[in-house]
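Missing here is one protein chain; the remaining ones are kept as they sit in the complex.
In order of appearance the chains are A, B and C, and numbering begins at 1 in each one.
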Amino acid sequence: MGYLLDSIRALGVTAKNIGRKPVTVQFPKVIRERQERYRTSFALLKDEQGEERCVGCLACERICPSQIIHMSSTKKESPVTGKKRGYLDDFTLDMTACIFCELCVQVCPFDAIVMLKVPHEPGYVREDLVLTMAKLYENAEKPLTWGNGTKLMEMQEPPKPAPAQAAAPVPAPAAAPVPAAVPVPAAAPAPAPVPVPASAAAAEPAKTEAP
Amino acid sequence: MNLEMLMQDPALWGLGIATLAFAMLAVSVKNLVHAVLWLGMSLLGTAALFAKFDASFLAAIQVLLYVGGVVVLLIFGVMLTREHDNLAAFRTTRRPVRAALVAIALFVGLVHAILNTPGLGDPSAGKLVSMPDLGMSLLGPYAFAFEVLSLLLLAAMVGAVVLARKRDPGQPSAKKLIRHRNLGRQVVEGLAATDEVGQ
Amino acid sequence: MAVIDESGQAYDHPLYTTLINVPGLSVAVASIDQLLTWGAKNALYIFPMATSCCGIEFMATAAARVDIDRIGSIVRATPRQADVMVIAGTITVKMAPKVKRLWDQMPEPKWAIAMGSCAISGDFYRDLYPTVPGIDTILPVDVYVPGCPPDPQALMHGMLRLQEKIAAKQAGTWRAPELRPETEKMHGPAVRRIDDPERDPAITAEQSRQAGLQSPDAPEGELDWRGAEPVPVQAALELEALLRERFGIEDFPADSAPIVPRDRHLELANTLKAMGYSLLIYVVASHWPKPEGDTFEVAYALRSPNAGAKLAQWRVVLQPGETIESLASVFAAADWQEREQYDLLGVHFANHPDLRRIMLPENWQGHPLRRDYAADTACRPWR
Partner (left out) sequence: MQGLLRGLVYGGLIITVLMTATAWGMWLERKLAARMQSRIGPNVVGKFGLLQPVADLMKLLQKEEIYPIGADRLLFDLAPFLVTTFAIATAAVVPFSAEAVGADLDVGLLWVLALGGLMVIPVWMAGWASNNKFALIGGMRAVAQSISYGVPLVLTSLVAVVFTGTMSLSGIVKFQIEHGWLALWPPGPGVVAFVLFYMALLAESNRIPFDIPEAESELVAGITTEYTGMKFGLLYVGEYVHTMVGSAIAAVIFLGGWDGPFHIASGLHWMVIKTVALFASVYWVRWSLLRFRSDQLMRLCWLYLVPVSLGLVVFAALWRHFVLR
């Protein structure tokens, strides 16, 4: 008897649903707005003077758990500032084995490598998924995700009156509220093993362990 | 329509030969499953013959009972036997003489019965039996036999219901199961409450 | 009845080959081809080879928000009726032959989509002993969908790319999927780690043997092998009493379980079971390479699953060449756990009902959790 009543109720539920508007987003025609912190694929950025930000410090290559970043660089004099700094000769990022952990972005002291909000296009061969230096600089035109090295490091600092909040550009608010801009509480795992280059905010892992 | 006209009907010949051929296949193929299916075809041929003689009720009943019922039951039986391929008993005829004698006797008996059927070949006897007539005669002159048969069927059906209702004694009742489940839950909760062992 | 492209890879239907050779019919055949390609492209039934987290995203693709049914794709449970195999997740060496078999069971014409990093290249498990470094080493993949995992829209994009590919077959720019037998290229990491020799997968057997010898070989030492703080374990007091009285054991290390003689370990298990310790928690073995031979240490833990649960655990030390009595006759749960220890470490359990490999393929060489197991040990056909 219970089954019968439940069945009738189930039929009612489905019948009611027929009249509702479908929630489907028709993919090729309409592309869903990704969340602010959604991250896939990569880009290399240039600074305001049009100079490559990456100096080839190997921080991302060292931290990458999948070992998919490969770069080589030489030291040259900068045409803009006149100082001697590293310039990339080659940079490849093999998307076939990337786990999108964002560690490379976190350790980058110059905010040179960032992630995108739009995914890499599916390819027909493995080589289609390898991001070469040219592709990475092209990708800078695409919508970027919220996080870059500086912002993500600031997040790890002990609670200060949120400087990150002001910095966060809030794009068209998507459906779900994103608690992204709020500094992550100290409970987050301390990034102890990250070999932080001296320049960026000297993260203090000791303090995060205090509670 | 008399006997001679019937004999000249090619459709009749075709159906008859096909039915016989299927019957032959049913008893001669080695694969038991195929044999059952050929038997089904043969029964279908018989139904077609009935239909050919305008006995559509009989034809439909033939299909419903024999093909839809008996053959399906046979399939069940075959599936429950262990070796349905190349059954040893099926391959050889062990007593050919006795089998032939029985077959011949049956054939002679059947031919005798058919030839002695009253009104065979008489066009006036070939009156179509309509459905209401059939029903009337079943519940009129043959009412007693009909009732006895229906009683049998009813008994079978009641038996099926009783069998379905009967509970397996090894199976605990729903109430018992629920009690067991509650017991289990208490045990788990107690375990969680008193768990002091750190690993 | 598919088009025979220049690579000759497509499925060749006899009817088609007959028709195409009749002069004058070729125009009709070409338009029929167009129709058939259109059909093949718009009714791609999917066989989900979903083994891990990508499978969840795959389900989401079939659900309401993305709705893969829109392009005519439905998910069939049997490979016989599928056109596309979506490999979503890590494929292990033991699973790979099964995946290949399912692939072979699919009727031509068929396509494959590798979804997510694990299926594409093995991801960062690609150097691990049980992982297939990319599904394209065993079957030809048509579309690679990057991501870890790719989101539903990305998979939908992959399906659309596959449709483009099928349509391109008609136009003559078909790019046949490649099988990648050149696995040597793939077995190492794409880039060698620069300054971390410990993580180099090419550690040889000798190196790791040395490493094993340097570490404290006896567990009685001050520190756990990993250097972590020792965790005090409350052993059941009655166990201690029992071991003192009946087994004559006096050594109860504060940070570890007592060591029981090998020949009395079955007796102990039976006694404990009679005392109410009816739940087998774990069977764990560890391997200590020594110059005179391999020593094993097998740890067991039982628990009394009633109020005031207590834990009873003990260890058995196996000298080189020794076997341990199986507990499978006492605890059913020991069966598979002991098989696992046998599989990964090579501990031999005497009188085990069915001592076979359980995690790795039957033909696997060696035992990967041994300390001297070289990371680059051969594993056909991948490494």
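We adopt the following convention: contacts are C-beta pairs under 8 Å (C-beta built on N, C-alpha and C of every residue); 3 or more make two chains touch, one makes a residue touch a chain.
Quantities reported herein were computed from a predicted structural model and do not represent experimental measurements.
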Omitted chain's touching partners, listed by label: A, B, C
Hidden partner interface residues of chain B, rising order: 31, 33-34, 37, 40, 56-57, 60-61, 63-64, 67-69, 71-73, 75-76, 79, 130-131, 157, 160-161, 163-165
Residues in chain C touching the chain absent from view: 1-2, 11, 13, 35-36, 38-45, 63-64, 67, 69-72, 76-78, 80-81, 83, 105, 107-109
Positions on chain A contacted by the hidden chain, ascending: 7, 10-11, 13-15, 17-18, 20-24, 26
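Keep this in mind: only the chains that are shown with their structure count from here on.
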Intercentroid distance (Cα basis), chain C paired with chain B, Å: 52
Inter-chain centre distance, chain A versus chain B - centres from mean C-alpha coordinates, in Å: 70
CA centroid of chain A to CA centroid of chain C, Å: 29
In the complex with chain C, residue positions of chain A that touch it: 22-28, 31-32, 40-41, 58, 61-62, 65-70, 94-100, 119-126, 128-129
Touching residues (chain side chain C, partner chain A) in the complex: 64-67, 70, 117, 120-124, 126, 134, 136, 142-148, 150-151, 153-154, 156-158, 160-161, 165, 175, 177-178, 180, 189-196
